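Notes for the one structure printed next.
A single protein chain has been omitted from the complex, and every remaining protein chain is retained in its original position.
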Amino acid sequence: MTSILPLKLSNIWFRSREGIPLIKELSLELDAGTRTIIIGPNGAGKSLLLRLCHGLLRPTEGHIKWQNNTIAQHAQAMVFQRPVMLRRSARANIDYALSLHNVAKAERADIIEEVLQRTGMTRQADAPARVLSFGEQQRLAIARAWALKPQILFLDEPTASLDPSASHQIEELIQAIFDQGTKIVMTTHDLGQARRLADEVLFLHRGRLLEQAPAETFFETPHNDLAQAFVKGELLWWKRGEGPRRDPKHAR
Amino acid sequence: MRILASIALVASLMFGGVANASDFITVASTTSTANSGLFDDILPKFTAKTGIEVRVVAVGTGQAIRQAQNGDADVLFVHHRKSEEKFVKLGYGVKRYDVMMNDFIIIGPTADPAGVQSTPNVTEALAAIYKGKANFVSRGDDSGTHKRERGLWEEAKLDPRASGNWYREAGAGMGATLNMAQGMGAYALSDRGTWIAFKNKQGLTIVHEGSKHLANPYGVILVDEKRHPHVKTALGQKFIDWLVSKEGQTAIAAFKLKGEQLFFPTAH
Partner (left out) sequence: MGDMTAALSTAVELIVSLDPHLAEIVGLSLYVSLTAVIISTLIGVPLGAAVSMLRFPGRKSAIIALNALMGLPPVVVGLVVYLALSRSGPLGVFGLLYTPTAMIIAQIILVTPIIAALSRQVITDLWSEYDDQLTSLGSSHSRAIPTLIFDGRFSLLTAVLAGFGRATAEVGAVMMVGGNIDHVTRVMTTAIALEVSKGDLALALALGIILLSISLAIGAAAQIFKDRSELRNSS
C-alpha cells in the first residue's frame, strides 16, 4: 500500500456560515511515524482542524493535500469524543464499518475477533452497542477504527467524558495502534495526557497555529508566550489584557 | 412491521374473497331506497332465487345518473321521471320500467310556527312557510327529492332562494337533511320511506301529506351496452325482470316498516 502521508495543509481558512473566521491562515505538514497531539484552550479550533484534515469539512480557502494527491478516505479513521454507535450489536457495528470499506465478508470475522480481543470487548461482542457503558462504547469505537487498519487515526478528545481508569485503557490502545505503524493525530485538553503520548505538539489559539514543535521542546521551552502560559496552566486572556467576558465559555 | 403485515395477510385471506364473488351487478340507486331498508329486505330474495349478488351504491338521483352515464353501474334505480326519460333518450339506458311509488311529505316542527298543518294543498303549504320565513332545509344536492322540491316551489310561483336566509340548502342526503331539520327546528320535504325509517325524529312531525302533487314514482333502467360494452346486460335484465314480475312486486308490497307499507308496486 502506498503511503498517503505526509499530509500538507497550505494557507487554510475556514469560516462559519455567518462568515466568522474560525481557522485562520493555517499551514502545516503531518508526517508518518509520529504521534501528533493538538492542544489549546476551548474554542481554539482543535476539533475543526481534525475535521478539516479528515475531510468532514471543506476549507473556505486553501488546500489540503495527501501525498501524491491520493484519495485517502479509506486509509483514515476517526474516533469522536462521543462515539455514535448504530442500533445493533457491538460486533455488527464493526462489521458495518468493514462493509463500508468493501472488506469481503469472509475476511471480516477474523478481523472483528482480533480487534475485539485487543480492545477487551470480546465479552460484550453480542450486546447491543447502545447499552454499553461510555468507556466500553469508546473502546468499541477504537476497535471499529482499528479494524479499518488506517494509516492515520484522528482522535477528537477521546477520553474527555471518561474516568481516569477508562482513560488509561484508551491511552494504552492508542499506543498499541501507533505501535502497528498508524499515524496518530489527537486533540486533548489534558496536558498530562499530551505529555504522556505526544511526539509532536501543535498549539492552537483562536484559530491560529501558534506553534508546531517536538514534544520535548514544546514542554521545556515553548517559543510562543501564549503556549508558555498555557503549559504553566495560566489563563490565556489575562496575557492579552482582555476581560473574562471574552472567554468562549462565558460567551455561550 | 412484521406484526402489521401478518394481520393484513390474515385479513386479506378472510375478506379478499368477498371482492371476487361470482356473479354480481352494480345498481346505482338513491339513499331513499337504501336507507329505508327496502333493499335489505328484497334483495336477498332475488339473490336466493338467481344466485346474482346485487351491489347497491346509494347516492342522490343526480349523482346516480352521472355514475350510470359513466358506465359505473349496470342498472339505474331512481326517482325523477324527467331525468330518467332523458337518460334513455340520450342513449345511456335501454328502457325505463315503472317499479313502485311512494309519496313525498312535508315534515316540520311539532309546534308548526308557519301554520302549515291548516293548509289545504302543497302550494299553500309552501306559501305559508315562505310568508312566515320559517326555516326550511332543502337537500340542495341535485337529487330526485331536490329536483322535485324545486319543481314544487316553481309551481307555487315562489323563489325561496331570493328571499332571505330562512331557506337553507344542505347539499346532503335525505337523512342528513332530516338531521339538520331536527337540529334547527326546520321544515323539509322528505320521501315517506326515509321518514318512517328515520330514527332521530324528536320534535319533528308530518305537517303536510296526501296531495296529489306529491306522488313519487320510481323507475328502473338497464344501462345500454351499446354505450358501455362491459355492462352485464343479461344479469341486469334478470334483475329488472324480477323487480317488475309478480314475485318482485309482491316482495316490494310486503316490505313494511313499523307496520307501515312504504312502497306501492306500479308495474302492473
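Order as written gives the chain letters A and B; numbering starts at 1 within each chain.
Assume contacts are C-beta pairs under 8 Å (C-beta built on N, C-alpha and C of every residue); 3 or more make two chains touch, one makes a residue touch a chain.
Everything numeric in this text was worked out from a predicted model, so none of it was measured.
Among A:Arg15, A:His101, A:His168 or A:Arg208, only A:His101 touches the chain that is left out of the view. Contact between subunit B and the unshown chain involves residues 1, 3-5, 7-8, 11-12, 14-16, 18-19, 21, 26, 31, 35, 40, 55-58, 67, 69-72, 172-176, 178-179, 182, 197-201, 228, 230. Interface with the hidden chain, as seen from subunit A, comprises residues 51, 54-56, 73-74, 77-78, 80, 83-84, 86-88, 96-97, 100-101, 128, 130-131, 144, 148.
The rule is simple: only the chains that are shown with their structure count from here on.
For this pair, subunit A with subunit B, the centres built from the Cα atoms lie 78 Å apart.
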